[in-house]
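For reference, the structure is listed below as structure tokens.
Omission of a single protein chain aside, the complex is shown with its protein chains in their original locations.
Chain IDs A, B and C follow the sequence of writing; residue 1 opens each chain.
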Amino acid sequence: MTAKARGLRFGLALAASVLALGAATAQEPKKGGTVHVVVQPEPPMLMQGLNQNGPTNMVAGNIYESLLRYNEKLEPQPSLAKSWEISPDAKAYTFKLQENVKWHDGKPFTADDVVFTLDKFLREVHPRWRPIVNAQVEKIEKVDDLTVKIVLKQPFGPLIITQEVASAPMIPKHIYDGTDYRANPANNTPIGTGPFKLKEWKKGSYIHLVKNEDYWLKGKPNLDEIYWQIIPDAAARAVAYETGKVDVLTGGSVDVYDVARLLKLPNTCMTTKGWEMFAPHAWITPNVRNGILGNKQFRQGLMYAIDREFGKDVVWGGLGKLPTGPISSKTKFYSADVPKYTYDPAKAKELIKASGYKGETIKLLNLPYGETWSRWSEAIKQNFEDVGVKIQIENTDVPGWTQKASNWDFDLNFNFLYQLGDPAMGVARSYISSNIAKGNPFANVGGYSNPEVDKLFADAAIAPTDKERQDLYTKIQKILADELPVLWLLEMDFPTIYRCNVKNLVTTGIGVDDGFRDAWKE
Amino acid sequence: MTAPALSIEGLTLALPAIADRAHAVENVTLTIQPGETLCVVGESGSGKSMIAHAVMGLLPKAVKPVAGQIRLAGRDILALDEQAMQEVRGREVGMIFQEPMTSLNPVMRISDQIVETFEAHGLHDRATRRARAIELLTEVGLPDPPRLAKAYPHELSGGQRQRVMIAMALALEPKLLIADEPTTALDVTTQAQILKLIDNLRHRHGTAVLFITHDMGVVAEIADRIAVLEKGVLVEEGTADQVLGSPAHPYTQKLLAAVPSLTPAVLPLLPDTAPVISVEGLGKTYRKRSLFGVAREVKAADDISFALVRGETLGLVGESGSGKSTVGRCCLRLIEPDRGRIALGDLVLSELKPAELRRQRKRIQMVFQDPFASLNPRQTVGRIISDGPVAHGTPRKEALARAKELLELVGLSANAIDRYPHEFSGGQRQRVGIARALALEPDVLVADEAVSALDVSVQAQILKLIKDIQSRLGLAILFVTHDLRVAAQICDRIAVMQRGRIVESGPTAAIFADPQHAYTRQLLAAVPGGGRFGH
Amino acid sequence: MNLAQFLAGRLVKGIIVLFAIAILNFLLIRAAPGDPAQVLAGEAGAADAQLLEQLRARFGLDQPFLTQLWIYLKGYLTFDLGFSYRQQQPVLNLIMERLPATLLLTGAAFLVSLVVGTAMGALAARRAGKWSDSLITTLALMFYATPLFWVALMSQIVFALKLGLVPNVGYETIGANYTGLARALDIGQHLVLPALTLGLFFTALYARMMRASMLEVAGADFVKTARAKGVSQARVWRRHVARNAILPVVTLAGLQAGQLVGGAVLTETVFAWPGIGRLMFDALVQRDYSVLLGVFFVSSAMVVCFNIATDLVYRIVDPRIEANA
Partner (left out) sequence: MNFLKRFARNRGAVIGILILLAVVAFAILAPTLYPQSPWRPVARPFLAPFVNERFPLGTDTLGRNLASGLVHGARVSLMIGVVSTLVALVIGVPLGAAAGYAGGFVDDALMRFTEFFQTIPSFALAIVLVAILQPQLGSIVLAIGVVSWPPVARLVRGEVLSLRSREYVQAAVTIGQSTPRIIFSQVLPNTIAPIIVMGSLMIGSAILLESSLSFLGLGDPNLMSWGYMVGAGRTRLLDAWWISFFPGFAIFLTVLALNLAGEGLNDALNPRLARGRE
């Protein structure tokens, strides 16, 4: 299929999309109602252009919108862009915008806003958009008031996946242009085009969003109000759901052990959908600069030593899937044709012995994201000690972890990274040597460097067809699974728990982060 | 003959099993007629206070009456329940205690505390109660009663507080007043006033007084009749003249004999040699610091000068707050004087640097007041005595051998060396304290109220010991005391202090015979028992 | 020393202590690994050098260390607690927004524990040696020995979940939009569990102190004096013993009241109470320096204020103080 044809097909699909969503539920959405949702932790701010923390995205996804949305298969869907077209040489993307879209302050949304957002605002402040726009984009131009064209330097397939709301939220030009973005007082009163507006933010308590009466998609949203409640303690959040204080527990907001119990409650539904875009991939990064950890045999020994099934079944309550390599099975270009590792302590011992390990203590940096991660460290520590590797767990808080991870101050480091829909976006960054740089915990912090892999990733990102890309990524997966620059542990599933009478909660590949536009309450 | 105000018959009070004897008092029988003052005397631990508390129904829970009766106005109060006892207290019998500083509620106004007595017994209306309180304060001779009524206890002096206590005790005109060592904590002049007040009130209201005291002087001053207690047993009872004049029981005789006479003892004249200690122009001022405001100043020692030769004893006498203890401690530089010169022979002590001072400290030593607080409870006697020589370089073994000799010198057995202070009585401890001071072979000894905390019989022994040692070793002694009787017996010369100054000084006999300063005369006149114990 | 002098003296001392604390805090917090820019970047799941640089410049972290300290202290001199770039708010606003909740929680816990604790202690002392004394003493010991967070979790499960008597978390019913009395009642309901949980430990503490203090005072001479006047037992305990015994308890309680403000982190966490303890903890794990320093400063200032207030109260209730001060 050519790029042009693909673009057209998606473009045509748009008209049906709203209908399709309606059809999926087979029920007429009810108007009105209030939903209480848990957000954890409290977002630092709601100006999504400046901050893309998990909780920020979760709330701000209702306030801001981007050009595109993505369904569960990560196919682009219209949002602020009504339709789009990709030139035959795959170098020009033309977006037609929705008509009559207004910012929350009543000003019209136009192509000027899009150009400002993508070319100026996000280029300056957005760490994910910046490398793309700098490396791949030739120019971004306004064609007319409702048409924007992005011209690439070379074909860059993943571009179509980058227009998700957290990666490219549309920012009002009339408020931000010419100002010091980060000091703009409007950061406290976010103005977007989304289905909900910020009414009140009681710090430490709740964020109150109300329906945007002038929303461009007529008849939406269905809900009148959303309260995002801030409850710091995980156990208390579960109790809050049980006592009816909140209706939706977003992914990761309750302890995995509570999931099974909560599901037994009446009127309680659970879904692990809505994470397809992110497809979080959990692993341990060995710091290959540190002595024995640079030894491939040793790393393979470690991999055989880890009881990953135990991690999935006991630590994560059976949620998720064991990964085979760097690319999630949920993401495009996955290949199962790689060397596999099973739980085999005997083999592990053999490999570790052969590697020349002399009993030095190896530090395992725990990820300070709650109890489950601590349990996982403890379990894996036992696995390693069972095969004779001395482990000391290091605990720290989030800033401490960020610092240690960013500055390569670890032996073994837990982490989980989003795949972001395309290996060029979310996978390559952890393995390519050009990304070995201090200061970013999500860079190639382990220090793995293989020129062959670098080249393969570079080629794969700009290869014109999916077939070519697939071949390259299959090669990459084979090499990496053998060399083990990281020890992949789990393709994580984050369950969203909600009252069954809240409908259409998760309708896209980024789940609740895409907002409550279509949700309604029975 | 009217009915007695109080009659105690065969009273026995049991002590708890852990005490050192079975009964606090045993088979005590006493009566007091209306308007009569009965003094119960005895040394500490004789059980005299227990009798007073038994009459009030305020015995500690552990002490139980096991036999006998206490009849107050015809009723046996041991048989009364708490409710009935509350009626009796205050109305039938009032009581004043030893410690004026702690016997009043610190957070209640004086008038409220007196009024409470009326309230407790449901007498009078509010206005009358207040008026009565002022009347009472007037009657006990307090200045400006309306103002004083609004004051809190801490704003009053000890004597004033004791007057308030008396006013309270007598508020309901009880037939019996119990006074438990009411003047022991007071200065001698105040004591005289309070005794006089109690006596006056008794005459005016016909109140019977049960007066508990250890002080024979006070007894002689106030008693109609006297009962002597020894270890809980009543050994002698009779009129004041009988008991004081011709005591029948050996214990009474011993007690009386131990009371130091106010007539100065005749002491041998000392050769006129160079002084071993001379103090010139000594001054010490206490300042209360505060961040703002003016500092308050108290002159505790003001231009004090004196000198002692070998074998001489100078008595530094005065009432509390006169600065006598400050002067005593300044001589050792336990308190740093602000001004003045202290010299031990040729050595100017007041100019020494700390390290040198420490080396020279052995030349002047001190005997302290409290035999319980002056010995470290965690060290053996041997250790306590030998620490001094050890600090000056003597090997411990040698010092311990010397300590044994010293123990025998002060009248204790040498094997006391391994025992701890709590195994000794007060008098014995004081001997240890003296031995400690002597261990360093000092030239000068400062005795700070060294016998004040001791029972009278023990007091006599310790005084004798000090004299003996002085004559044997030729020490010069600065004897700080509030007790003129003691001073009369032991001092060659006396210096009388008042508000930080020496107002009069001279040979003991001369001062007693012909006091020049008004204050000295006042002090001498106030000594209870006057010339009764002339020997 | 008169009252004005006393107050002035205490204030000067207090301000000196506060400044010393401000400096110490600054040094302490800067010793912690990581900085707010890194945290923000880390949370976003993506970062590059340029973003970090932007953020650091924004936070003022690109300035020399001493300059930062100077700017911080200069701000404090003018009651400017700084600006939280993370939260895009002046620190003072953030704290003021949270302070009422904390004051309500700790105030309620403090009052309840003081009243209940002293009453329990007084009762136990009055019945010293009897079974009711043993009961109270044991109870107090148990309150004292139970981990606070454990009580918090248990009480949520029992009273909120199983019995449904009170809400488990939060400050008020979100979205109910109550006003006036209804709102007060609503907040009151939410307050029950956290205040009791927080108060439990202090109840125990005050009960034990009061008991000991009562027994100590009961042996005082003036108590004997009162009894010798024929005053009834009950009245002796009330007017003489309790009145004197409560003074040291109140003093200590006053000193602790200040500590409570900054010390309710656990309770605020478990009960999602939007107070400054929680604000502090969040600021700590986000390295939101200015907020963290601000909370530390404000809660230390609270301690100083409470200490002065306690001394003042003490001067009023205890007539002896002025003479000795």
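Methods note: a contact is a pair of C-beta atoms (placed from the backbone, for glycine too) under 8 Å apart; a residue touches a chain by one contact, two chains touch by 3 or more.
Please read all numbers here as calculations on a predicted model, not as lab measurements.
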item: Touching partners, among the displayed chains, of the absent chain; value: A, B, C
item: Selected residue (touches chain absent from view) among A:81, A:198 or A:234; value: A:234
item: Touch with the omitted chain, as defined above, among C:69, C:112, C:135 or C:157; value: C:157
item: Given B:159, B:433 or B:515, the one touching the chain that is not displayed; value: B:433
item: Positions on chain B where the hidden chain makes contact; value: 18, 61-62, 329, 332, 334, 358-359, 361-362, 364-366, 368-370, 373-379, 384, 387-388, 391-392, 433, 436-437, 439-440
item: Absent-chain interface as seen on chain C, which is shown; value: 13, 17-18, 20-21, 24-25, 28-29, 31-33, 125, 128-129, 137, 141-142, 144-150, 153-154, 157, 161, 212, 215-216, 218-219, 255, 258-259, 261-263, 265-266, 269, 277, 280-281, 284-285, 292, 295-296, 299-300, 303-304, 307
item: Residues of chain A in contact with the chain not shown; value: 234-235, 238, 255, 257-258, 261, 310, 314-315, 366, 368, 371, 374-375, 377-379, 381-382, 385, 392-397, 400
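Going forward, only the chains that are shown with their structure count from here on.
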item: Arrangement of touching chains [line / ring / star / complete / other]; value: line
item: Mean-CA-position distance for chain C and chain B (Å); value: 49
item: Where chain A and chain C are represented by their mean Cα positions, the distance between them in whole Å; value: 40
item: Whole-Å separation of chain centres (CA-atom averages), chain A against chain B; value: 87
item: Where chain B touches two or more other chains at once, by residue number; value: none
item: Chain A residues counted as touching two or more neighbouring chains; value: none
item: Partner chain C, residues of chain A touching it in the complex; value: 34, 36, 41-42, 44-45, 47, 51-54, 124-125, 127-128, 130-131, 182-183, 187-188, 202-206, 208, 225, 227, 229-233, 235-236, 239-240, 242-243, 245, 396-406, 417-418, 437, 439-442
item: Of chain B, residues touching chain C in the complex; value: 56, 58, 82, 86-91, 94-95, 97, 99, 102-108, 116-117, 119-121, 152, 154-155, 165, 168-169, 171, 290-293
item: Chain A contact footprint on chain C (complex, rising order); value: 32-36, 38-52, 54-55, 58, 85-89, 94, 97-98, 101, 153, 156-157, 160-161, 164, 167-171, 174-175, 268-272, 274-275, 278-279, 282, 284-287
